[in-house]
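Structure record follows, encoded as structure tokens.
Every protein chain but one is kept in place in this view of the complex.
Letters are used for the chains, namely A, B and C, taken in the order the chains are written, and counting of residues starts over at 1 for each.
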Amino acid sequence: MSTPKAKATRSDPSRAVAFSDAVIAIVITLLVLDLRPPETEPGGLLAGLLDEWPTYLAYAASYLYLAVIWLNHKAAFTRIREMDIGLQWANLGLLATLALVPWPTAVIAETARTGNLTDERVAVALYALVGALLCLAWLVFFAYLARHPDLTKDHVDDSYFARERPRALIGVVLYLAAGLAGFLIHPLVASVIFLVLPVFYAVTSHGIDQGPALLRGRADRD
Amino acid sequence: MSTPKAKATRSDPSRAVAFSDAVIAIVITLLVLDLRPPETEPGGLLAGLLDEWPTYLAYAASYLYLAVIWLNHKAAFTRIREMDIGLQWANLGLLATLALVPWPTAVIAETARTGNLTDERVAVALYALVGALLCLAWLVFFAYLARHPDLTKDHVDDSYFARERPRALIGVVLYLAAGLAGFLIHPLVASVIFLVLPVFYAVTSHGIDQGPALLRGRADRD
Amino acid sequence: MSTPKAKATRSDPSRAVAFSDAVIAIVITLLVLDLRPPETEPGGLLAGLLDEWPTYLAYAASYLYLAVIWLNHKAAFTRIREMDIGLQWANLGLLATLALVPWPTAVIAETARTGNLTDERVAVALYALVGALLCLAWLVFFAYLARHPDLTKDHVDDSYFARERPRALIGVVLYLAAGLAGFLIHPLVASVIFLVLPVFYAVTSHGIDQGPALLRGRADRD
Partner (left out) sequence: MSTPKAKATRSDPSRAVAFSDAVIAIVITLLVLDLRPPETEPGGLLAGLLDEWPTYLAYAASYLYLAVIWLNHKAAFTRIREMDIGLQWANLGLLATLALVPWPTAVIAETARTGNLTDERVAVALYALVGALLCLAWLVFFAYLARHPDLTKDHVDDSYFARERPRALIGVVLYLAAGLAGFLIHPLVASVIFLVLPVFYAVTSHGIDQGPALLRGRADRD
């Protein structure tokens, strides 16, 4: 019932969105903290900077990944009308796993610096694990919304979030596969996949679902 | 009286909410900064990562704790209509104590790494102290609102915040008890309690008070 | 003229407020980064934690200072209707100086740890300098608003911001005097003044000006 009391105790998503934006903004900027002046002998700065290329690659891949996450988060929340405690926790689970991303990024950058192959295999496996965990958190988030159509806006197709689930599941599989390939074949293979995956993901996601909110919005307008 | 001047000098809570969200988001993300690449010999990364498990536990417990705090903060502010200077300071006191959480978390993680039992006892006592301080800050916050019903929204039961006080008081006692148990019995006991407490707290809080805003909102709607 | 074009090119303060809130929230939380696990011998954690008391004092003083700044910032902006480029820069100058606060705080904490009296004198002088700079930034901010009454809301007394200027000027003098006292007499004198000053400031400010927005709002309502 929409009595004044009920209205006040319902939770519109605005504060959860602001909180999520702040967390994602902090995480994406924390990545930059790994870009530090290299510790080199006097006169060795140029060589030191060039040696850090794996850090730059790891920074670029993680930035791209988090940017895609933010766009997906935004696309999902444009369809959410109100949140219950279950959805709040699904969102907090999402934030917890995405906040982990700078950690395996730093581990990869560190092992690339020292150049031990065993460590590099472990590092890409860790990155793959966190990537898979993050996709799992998305899966939980989408599955919760699919089971609670009353939380989405009226115009949103009830099957929308159900159709998002396979994409999250594919992400879990792909990150684990990339980690396995990096562990068994060569860490560089995994690193390249980590860089390509978000790009591939961002592009294909628009095709499969007839495009995300943003693209479709433009199409609707034309 | 609601003259134009009075309206402008009254303080609606929107900016305090935005500021609190930013502080809590930063604190929850600062925890991640403790997840750093372990300093290991070449080839020892896997063992190094596995050795860090107390850090992961401490990270999980503190994340959970801060997430519950954020949800409670949100539930409280959906009931606040406007803020006076006293409530502003009660809120700033809350933010000051919750911003302390990453510090004992890092101390626990550090002592778990070095493995000295005396230090571990001190570390869990420190965590318990900060946890108790935080519950004390909630107690002040709830007590202030209980004494100033004119600051809450019209539909909010005048006894609502009075009934929140015992919960905060129980938190003070439970954290001190956990710290004492960790100090006298074994630090691991306290660590496990720190992990369980926010879960227990989050779950029971919904039962005792007929559920928080979010759950009740759903019930009202059905 | 209030043509559609003019309206769009005018700048309402909402984005500057959100940006300022984010900066102040980050700065106030950065202070916590100085609270780190002390580097002690195994078994020496308790002594190590107790030795850090000047850090806790410095943290408390700076937190208090920044909290008062945020409340003043909020009180000022409830009176601002729109911003021109000059006011934007005055606000950015304010943010630049308040972002400096964690730096002398860390320097004081560091020198208190090493205990060299000459260094402690320099440290409190540095803190006093930054405190005075910050009050100077407020002076510029208030003076700009006093000269541009068209930027404030209609109901705001034209002399309001003119009357805020002496308070900022007194701050400049008081911080320099505290620094001088700390340098000439003893650093501890300055440290205590730094802790008392924001309290004193927060309390008296309400008296002199018939109270800030928040207190007056309550009075108007009664």
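The working rule: contacts are C-beta pairs under 8 Å (C-beta built on N, C-alpha and C of every residue); 3 or more make two chains touch, one makes a residue touch a chain.
All figures in this text were calculated on a predicted structure; none of them were measured in a lab.
Shown chains touched by the undisplayed chain in the intact complex: A, C. The omitted chain makes contact with subunit A at the following residues, 17-18, 21-22, 24-26, 28-29, 31-33, 35-37, 40, 42-46, 49, 63, 67, 70-71, 74, 78-79, 153-156, 206, 212-218, 220-221. Residues of subunit C in touch with the missing chain: 1, 3-6, 8-11, 15, 18-19, 22-23, 26-27, 30, 82-85, 88-89, 92, 95-96, 99-100, 102-103, 106-107, 110-111, 114, 116, 118-119, 122-123, 126, 150.
In this section, only the chains that are shown with their structure count from here on.
Connectivity of the assembly in the absence of subunit B: the other chains, held in place, form the touching groups A | C. Copies subunit A and subunit C of the same sequence differ in orientation by 180 degrees, per CA superposition (steps of 5). Mostly differing positions are employed by subunit B and subunit C in their mutual contact, as under half of the interface residue numbers are shared between these two copies. Between the CA-based centres of subunit B and subunit C the separation comes to 26 Å, rounded to the whole angstrom.
One inter-chain figure worth recording: subunit A and subunit C are separated by 36 Å, centre to centre, where each centre is the mean of the chain's CA atoms. Looking at subunit C, residues 22 sit in touch with two or more other chains.
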